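All protein chains but one are shown at their positions in the complex.
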Amino acid sequence: MRPAIITLLTDFGTRDHYVASMKGAILRINPRCVLVDMTHQVTAHDVEEAAFFLANAYSSFPKGTIHLCVVDPGVGSLRRAMLMMAGGHFFVGPDNGLFTLVAWREKIEGVIALTQPRFFSPAVSPIFHGRDMFAPVAAHLSLGVKPRAFGSKMEDWEKLRVPQPRRGEGKLLGEIIHIDVFGNLITNVREQGLSDFTRGGPPVIRVGRRTIQGIRKGYWEGKPSEPIALIGSSGFLEISIREGNAQKALRLKKGDRVQVQLRS
Amino acid sequence: MRPAIITLLTDFGTRDHYVASMKGAILRINPRCVLVDMTHQVTAHDVEEAAFFLANAYSSFPKGTIHLCVVDPGVGSLRRAMLMMAGGHFFVGPDNGLFTLVAWREKIEGVIALTQPRFFSPAVSPIFHGRDMFAPVAAHLSLGVKPRAFGSKMEDWEKLRVPQPRRGEGKLLGEIIHIDVFGNLITNVREQGLSDFTRGGPPVIRVGRRTIQGIRKGYWEGKPSEPIALIGSSGFLEISIREGNAQKALRLKKGDRVQVQLRS
Partner (left out) sequence: MRPAIITLLTDFGTRDHYVASMKGAILRINPRCVLVDMTHQVTAHDVEEAAFFLANAYSSFPKGTIHLCVVDPGVGSLRRAMLMMAGGHFFVGPDNGLFTLVAWREKIEGVIALTQPRFFSPAVSPIFHGRDMFAPVAAHLSLGVKPRAFGSKMEDWEKLRVPQPRRGEGKLLGEIIHIDVFGNLITNVREQGLSDFTRGGPPVIRVGRRTIQGIRKGYWEGKPSEPIALIGSSGFLEISIREGNAQKALRLKKGDRVQVQLRS
């Protein structure tokens, strides 16, 4: 039998013992499951950023993987806890919008409110649901407990309002939604949205005070220190500099606008 | 059979290859054991901080887990190497006080001096006992080698002097012992010590120039930017700000004093 896989995505960092405590809680219930860190460096309480990382990474994992996501500014309050089944994957976490982007992309097979305390730790700290509620639920799920055993169906779970590119007069207006470790500026313009807009025509991209002509296939098409546009590995329009750092060179930040036009 | 679990706690960071070298040394001896990082970001040489992380996390793991701890300012010197059995867990590391806090909480089932070189690497680097001595011992232990095979009983192992809260005239005086990734200020006042002091009365907490009334159940009971006191997930009195950063807001640091009184 294939071992169950549980990924972990949090804003706990790796200095404190919080992630280890969650892993211990899982291994107490299922010592055979495979644990993979998605990231623990989500900006504190930034549910939107967590949703972005999750949406970019879950589909690299095999179907059946359980994604345990704990970015949870409302821990212990009345926000609910949820399990979503979508695209053959399982998603466990607080009902605060974390799974919005996954839900856009996948057929949702079911959403369950986690209400059955028999799957939680005997004592649940009101400030550490990651260890005492979500980790045990993920572990029981990895042992084959059926989703419906954890609670009833939820209909009205939370969705994030994620900024979408807008169409203006001959323009597609997006924004920078993430800057990665290499300084690549990742926008919210998706490959499909871009080609719907350009219909094969040659795009011109304006970002900060720079104008970039065309979309390249890869970094190697750029000259040193020249900003280029390409479709990144997660399918978003991205501004990069070959072997350089576009963020530092262009002095741009998350939220800054990106404008696509057709070459006139 | 359940796979053996080895956790790793060091001050090696994750940039250098040191942690990977330890994991390789373990997997050479037992390729089937499950490795879990506790943390590698202990402040360099800070045995007290390591003891704190360990004490907060070990009990989340199943009994039988081997906790391999290498924060070892005296590596290679005459300090001894030890294995402690306590509370059903195994603790392997230098004899420098790392296990003091665990020993306070658990029945100690035995302490062994690691003196049998047949369980070490063939060549032991005098400056990397983590890889050449502690990792191989943990790996052999995970294969079922009996504790006594590693050496003789130790009676007089090192203990840390950990600052404890003091009782003054109508006051309980503690200090901040850790600040976590969210800026929560964790004190050395334990839940039990607090309730022994207050005997159900309403406490007033003074920290820096702020006065905090009462103990909350969770972050959600706080108003934005209001510092609150609560019992953290490891059982310590903790000062927090809901969805904020208490350290930044209150400008406090490790070692700063916390005073509990009864409301008059």
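The first chain written gets the first letter, and so on, giving A and B; residue counts start at 1 in each chain.
In this text, contacts are C-beta pairs under 8 Å (C-beta built on N, C-alpha and C of every residue); 3 or more make two chains touch, one makes a residue touch a chain.
All figures in this text were calculated on a predicted structure; none of them were measured in a lab.
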Of the residues listed, A:Pro62, A:Gly110, A:Gly170 or A:Pro202, which one is in contact with the missing chain? A:Pro62
Option from B:Leu35, B:Leu185 or B:Ile228 whose C-beta touches the chain left out: B:Leu35
Tell me which stretches of chain B touch the chain missing from the display. 11-25, 27-28, 31-32, 35, 44-45, 73-78, 125-128, 131
Chain A positions in touch with the non-displayed chain are 2-3, 5, 7, 14, 34, 36-41, 53-54, 56-62, 65, 180-182, 217-220, 230, 232-233, 243, 245
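Note that only the chains that are shown with their structure count from here on.
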Please work out the Cα centroid separation of chain A and chain B, and write it as a whole number of Å. 31
